[in-house]
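One chain of protein is taken out of this complex; the other chains stay put.
Right, chain A next:
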């Protein structure tokens, strides 16, 4: 019998996480060594009684959640419980937390309830450890993953980038307001800005874009289909725990221009153009440079997928000693390590 892992999520779980959870539940590399199931948890109410070999929380932590979490921990004393921190980062905290000491106390107290805390980027882990929100020996980094094959299958764009893509939820987090302001400073009539996604800021963004018919709102689209239609991906995010879109852009051979913040420092890769500020003038300069030059051939992202099941099965093994069927490639890798 494969070990059973239950993943807890709630409605405040960010959009990209839903896709990562799907990847965990259905990709062969994850299901060959464990059975994954999902358990929805209400944002404020009590938490259920569960039976599993390991429980993984993808929940948003808060003071309101804390009592239920304490009780959940107590009722599952014998089960390893892991937390994946999808939301909080240094830049999130700077912009969204008025009373930081109180917030740090909440986070420190909540994270202490878990056997292991998974950070989704090195930058986030550095912040969690630096602020002493979790002890380093209980902290590990596993970057999120989705199936990238659909992105690898997209033909690389040719010539100078003409279509700039903004892909993501229309929320202040994504900084599309900066992107629109910056794009409007570019005179080139052949350039396009395509925004994929929906969200609370959509009306305000449409107002910002009004009068410039080079800017188009494309609504929701399958991520790989959206990626195929753009030549360059812009991510002026105000905070970003990881930044899956950057990874997908690299798999599709699209250049990335991004904010120099949080998880984008790793997810956007070494070739990304990083803009230090959210100033529209700075962004316009970066986009002008990126669209005026013939791009260097973008190296496609290599195999990053295999790390993900290996890291998770290692974690399960460390917590339970119960991995029976190793994911592809892991057995031989382990064997090599043992015989070396």
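Operating definition for what follows: contacts are C-beta pairs under 8 Å (C-beta built on N, C-alpha and C of every residue); 3 or more make two chains touch, one makes a residue touch a chain; residues count from 1.
Keep this in mind: contacts and distances are computed from a predicted model.
Taken from the listed names "Molybdate ABC transporter substrate-binding protein", "Pyruvate:ferredoxin oxidoreductase, alpha subunit", "Glycosyl transferase" or "Anthranilate 1,2-dioxygenase large subunit", the protein name that UniProt assigns to the chain not shown is "Glycosyl transferase". The chain not shown here is touched by just one of A:2, A:43, A:76 or A:131, and that residue is A:131.
Within the set A:100, A:198, A:289 or A:307, the residue that contacts the chain not displayed is A:100. Within the whole complex, the absent chain has one touching residue among A:53, A:177, A:231 or A:248, and that is A:177.
Think of the hidden chain as still there; on chain A it touches residues 90-91, 93-95, 97-101, 104, 127, 131-132, 172, 177-178, 181, 238, 276-280.
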